[in-house]
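What follows is part of the complex, with its chains left where they were.
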Amino acid sequence: MTRPLRVGILGATGVVGQRFIQLLDGHPQFTVTTLAASDRSQGKRFADACTWRLPAAAPPWAGEMTVAAPAPPLDCDLVFSSLPGDVAGDTETAFANAGYVVVSNSSPHRMDADVPLVIPEVNAEHLCLVDGRRGGFIVTNPNCTAIGVALALAPLHARFGVAAVTLSTMQALSGAGYPGVSAMDVTDNVIPYIAGEEEKVERELGKLLGRAGAGGIEPARFPVSAQCHRVAVQDGHLAAMWVRLEAAPDLDDVRRALAGFRGPPQDLGLHSAPDHPVLVRSEPDRPQPRLDRDAGDGMSVTVGKLARDAGGWYRMLVLSHNTIRGAAGAAVLNAELLVARGWAAVRSEE
Amino acid sequence: MTRPLRVGILGATGVVGQRFIQLLDGHPQFTVTTLAASDRSQGKRFADACTWRLPAAAPPWAGEMTVAAPAPPLDCDLVFSSLPGDVAGDTETAFANAGYVVVSNSSPHRMDADVPLVIPEVNAEHLCLVDGRRGGFIVTNPNCTAIGVALALAPLHARFGVAAVTLSTMQALSGAGYPGVSAMDVTDNVIPYIAGEEEKVERELGKLLGRAGAGGIEPARFPVSAQCHRVAVQDGHLAAMWVRLEAAPDLDDVRRALAGFRGPPQDLGLHSAPDHPVLVRSEPDRPQPRLDRDAGDGMSVTVGKLARDAGGWYRMLVLSHNTIRGAAGAAVLNAELLVARGWAAVRSEE
Amino acid sequence: MTRPLRVGILGATGVVGQRFIQLLDGHPQFTVTTLAASDRSQGKRFADACTWRLPAAAPPWAGEMTVAAPAPPLDCDLVFSSLPGDVAGDTETAFANAGYVVVSNSSPHRMDADVPLVIPEVNAEHLCLVDGRRGGFIVTNPNCTAIGVALALAPLHARFGVAAVTLSTMQALSGAGYPGVSAMDVTDNVIPYIAGEEEKVERELGKLLGRAGAGGIEPARFPVSAQCHRVAVQDGHLAAMWVRLEAAPDLDDVRRALAGFRGPPQDLGLHSAPDHPVLVRSEPDRPQPRLDRDAGDGMSVTVGKLARDAGGWYRMLVLSHNTIRGAAGAAVLNAELLVARGWAAVRSEE
């Protein structure tokens, strides 16, 4: 067996950075060799620099590392990035130009024509955009809301053709980072606004469900309309969704398409792959964020309340863990796919 | 000037019953003479029977009253009812049969063919169903979610024709009564289920926006699809809504139709009528329950985030105070309209 | 009658600044002529500069004002200050040196030997420190937690002698300003730390209940021990308190001392004075922040759960509205007292 890839985490002190550390602790293929952050924490011990927000303590190896600046060169083969949007763009480009594989959760490059926007179960074939390259490229995962929604749409689009999507979200606090949302804003309240979120969801779904061709990714053309809201929930994004389909399957067919959905991560037995990317529940009051967000170790999306309405739309409620499947876990699964397909390897061997 | 009508409150100890007491305290046309409840509180002083849940204290006159059983005869001219659904049906019928005007917030009779389901600004003409009667009938107001939505839809339906409605709600705790929702269910969580709510909203909107004719109320025929959710908010129901219109107005026309909406309560200067049944806000993050629920003393609906999406639907966010405009205030306004139109009067004068 | 004093608000865009505006709207003695803030909002319309966090909208007159820098000269006779601690010290000194009466809610000058730390019902006589001056001085009110506690202790100290005080607080979010506490920190959680709070409470109570003499204020000498915690409550600080007394009154005497407490604001009929500075409730589950914080328009402190424990301590639960009685209302009442006693007057007449 080959030695693990050495990986760096850019944005390691943030909410998603902490999830990276948690998910990579003991990972069979990746060893974290560098923690970097764009903020005042550079040069400090990670334990001193980071307000750790996850219930279990930070792994001791992480606490002892010194926080580096997020600029190449770094001592690693691959970088995960959860940098803030305003610095991620240039920084990730710099790493790609320096020959690193950049597996990013940040938004700036998601819609770039030559950057794959990938959910391994949904559109692994989009990696053709980086075909033949073993370093020096960026692979992104979608926005935390788009991921859960795309996982529920993908099997429906493949089987029945999606014609239109309407959704209203109730999103978790951790999606805004830390400190993020003021407690005064969300206690006894709902905040019906998340900057840029509705546009990201609407835009990214088209690319995700698009077709890879000679000219790049041809986006899917169905209209998407999203209204996004923040609620007082720690983790777990809910989306109440209506889907219009080209075909008119009965609900059992829809349920089977969702529950039976699988993709390359399951076929390849990737380390972070859940047995079921989509779980379908039949109780009238599920999924619920607190009870269901950790399904499949946070990597399964749960769909419930499946119904067909008077207007012929299929409606459902979709829950995903926004910092695991919706962020750090998404990137880790992308990296595992890159390794399995041979796109990412130990750099020093090149 | 004539003396005030003497009114009774059925279900006085509940969350909506307490709002009735609050709204009728000092009311120029109604004097509360009887408090009744279906539960173990009968025969007790109201102050002892009721766990008062509103911030300001109960009016002293209410505290001293003895809770009666909700059965005719009661010493009053008109009864307000917020009885639980399982007892409201028969009880309200008994009062109507005994000659009382029953102004009900409860659900059992809302869809009865001979019972008006009324929001005064929306469909005051539906009171033709009780034309000529001065006692012995029931008038209902809609479900707390349907009211806010109907107030936003009514001016659009009148001007542009509503073709379809899709909505996702984030509803307040007080809508479930007291004790209602378990704190364990809603802390760090969303409950995506409210028994019967989606059906009520879908059903009642058709009747509300229907046409009064010789054969009764002809319901509006557009499809309505609702997904309802409970969030950790004390008061104030939010509905993220998509409306398909027959016409294709630009957004300014839609805004003007909403903001300029008025009806009989405003024309008649009814005591509980807000100046503006619908307020339109232009900030990207409003309305919010905590900040906007008390607009117009809880009787105005606030609409925000008005937009037209890629699929041609008009979308908006609608907030209404669920126990004032959505319940007790709705019934009081109905009663004020009945008095103004001469359908309710002092019984002892008959 | 003389014309109202013209007042400025330093720190007008903050949580307490907004309460100042709310409380001074329509005040019979004060007209707000200047809004100032230390932040990026200078030069903007207040409506554009300020994220208004109170349920009712900002008064239109405030929205139209241009935010000034907090430096003398300003066009007013008196300044209220709720500046952040790091800028309040020098700024307030500058205003006092320039001849302004400074009525401050900020902490830097509270313990200065020549600055009165005043709650009008508790220690109005401490104003002797500014005796003879009509401008050019600072008067402060205590920390938001100390105020409620001091109002409950004052009548006990006067009648029975306080020998020791132990308290554990559950404090509201608004006490931290806006944005203040991260929602991630306080949802499904308690934060057992508020920087400097325990020290402020312990220190300020001694001065508040101290004796004014020739040499200044001789602080009361009893030990105070406070543990402070932040909970997910919008407004209203709770303090579970144990008081050791020199005397051994029975509980009815303690209750009477609390409920009968009054002071100069009540005697002088000051505009913002509550009828009862201390309300005593006898239910086992009161006071509660949501239900009782607005008692006396937020100017009354509510005491409940009065008992004597096995160790001979008197224990009680004390609630006060932290941004009204505990901040802006405290300062306004101080200013009203200064006017009534002749220490503050229209400057242009001097």
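Residue numbering begins at 1 within each chain, and the chains themselves are lettered A, B and C in the order written.
The working rule: contacts are C-beta pairs under 8 Å (C-beta built on N, C-alpha and C of every residue); 3 or more make two chains touch, one makes a residue touch a chain.
Everything numeric here is computed off the predicted structure, so don't read it as measured data.
This structure file shows 3 copies of a single chain, while the whole complex it describes contains 4 copies.
Note that in this section only the chains that are shown with their structure count from here on.
Of all chains, the one whose mean C-alpha position sits at the greatest distance from that of subunit C is A. Note: centroid distance subunit B to subunit C, computed from Cα atoms, is 40 Å.
Per-chain Cα centroids separate subunit A from subunit C by 48 Å. Measuring from the averaged C-alpha position of subunit A to that of subunit B gives a distance of 42 Å.
Residue positions of subunit A touching 2 or more other chains: 185, 188, 232-234. Put simply, subunit B touches subunit A in their complex at residues 164, 166, 168, 170, 185, 187-193, 202, 223-225, 227, 229, 231-234, 238, 240, 242, 284-291, 304-305, 309-311, 313, 315, 317. Only residues 53-56, 187-188, 234, 290-294 of subunit C touch subunit B when the two sit together in their complex. Residues 15, 53, 173-174, 178-188, 232-234 of subunit C touch subunit A in their complex.
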